[in-house]
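Let's turn to chain A:
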Amino acid sequence: MTQVMESEEIERALRRVAHEILERNKGAETVLLVGIHTRGVPLAERLSRAIDEYENVKVPVGTLDIGLYRDDLDHRPTTELDATFMPEDPTGRIVVLVDDVLYTGRTIRAALDALADLGRPQAVQLAVLVDRGHRQLPIRADYVGKNLPTSSSERVTVRLQETDDKEGIWIEERA
Partner candidate 1 sequence: MKHFLNTDDVTREDLESLLDLSDEFVEVLARPIPKVPALRGKTVAMLFFEASTRTRLSFERAAKALSADTMSFSPSTSSLSKGESLKDTALTIKAMGADALVVRHQSTGAQWRIADWTGLPVLNAGDGAHQHPTQALLDALTIRQHFGSLDGLRIAIVGDIRHSRVARSDISAFSTLGADLTLVAPSTLLPVDLEGWPVKVAGSIDDALDVDVVYLLRIQAERGGASVFPSLPEYVSRFGMTRERFGRLAENAIVMHPGPMNRGVEIAPEVADHPRARILEQVSNGVAVRMAILFRLLGGEVHDA
Partner candidate 2 sequence: MHEILITNGKLVTADGVIQKDIRIENGSVKEIGIDLKTSGETIDCGGSLVGPGFVDIHVHFREPGQEWKEDIGSGSAAAAAGGFTAVVVMPNTEPAVDAGHLARFVIDRGREEGLVEVVPAGAITMGREGKKLAHLDQLWAAGVRIFTDDGDSVEDAGLLRRAMEYLAEIGGLVAQHPEDRGLTRDGHMHEGSVSSRLGMAGIPAIGEEAVVARDLALARLTGVRYHVQHVSTAGAVELVGKAKAEGLAVTAEVTPHHLMLDHGEVERMNPDVKMYPPLRRPADVEAVRAGLVDGTIDVVATDHAPHAAHEKDVPFEEAPRGIIGLETSAAVVNTSVELGPVEFFQRMSVAPAHIAGLHEHGRWLEPGGLANLVVFDPSAAWKPEVFESRAENSPFIGRSLQGRVVATIYNGRVTYRDGKVHR
C-alpha cells in the first residue's frame, strides 16, 4: 500500500479548490456546497470553512445520500441510508457537488438525479479530492484536488479525520 497524499497535501489541495470555486463563480454568494455521503460531507464542510476564511462568507453545506438513485456496482449494495439535507432550496443556486474520488462517474450520475428531484439549480459543478480516471459516463470534474492516474486493478483508499480517525490517500493492488 503506497501513500500518495498526506494530511497537509489534502489540506493544501482543498484550499486551492476553494480558491478556484471563488474565482470561477466570482464570489460565493449563490454557492451551495453539497457533500455526497460519506466522505464528501466533511470535504464540503472543509471547503465551506476555507471559503469563510478567505471571503468571510458562510457557504451553506447540504448532504446527499445517493442510495435511492444508484446503479453503481462499485458502491456496495446496502439498504442503509444517510441523511439527505438541503439547508437552502437548491433552485436558482450554483450547487457544487463534493465527493472524495471520481472514478466511473456513476455516483455523480446518481447524485445529479437526486439533485434534480430536490430542486432546479442554476448550475451544477463538481469538486473531487481525487480523479483517478476510467470514466464510464460523460462526466468530468470542475475542480480536482489531485489527478491520480491508476489502473483499474488498483484500489484508491481515502481516509479523513472526521470519518476515519486518520487521514491520507493510499493506492494498492486489488486482492
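Candidates were picked such that all candidates are chains of the complex that A comes from, given by their letters.
Operating definition for what follows: a contact is a pair of C-beta atoms (placed from the backbone, for glycine too) under 8 Å apart; a residue touches a chain by one contact, two chains touch by 3 or more; residues count from 1.
None of these values were measured; they are calculated from a predicted model.
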In-complex contact of chain A, chosen from 1 or 2: 1
Sites on chain A touched by candidate 1 in the complex: 65, 67-73, 75, 77-85, 106, 113-114, 117-119
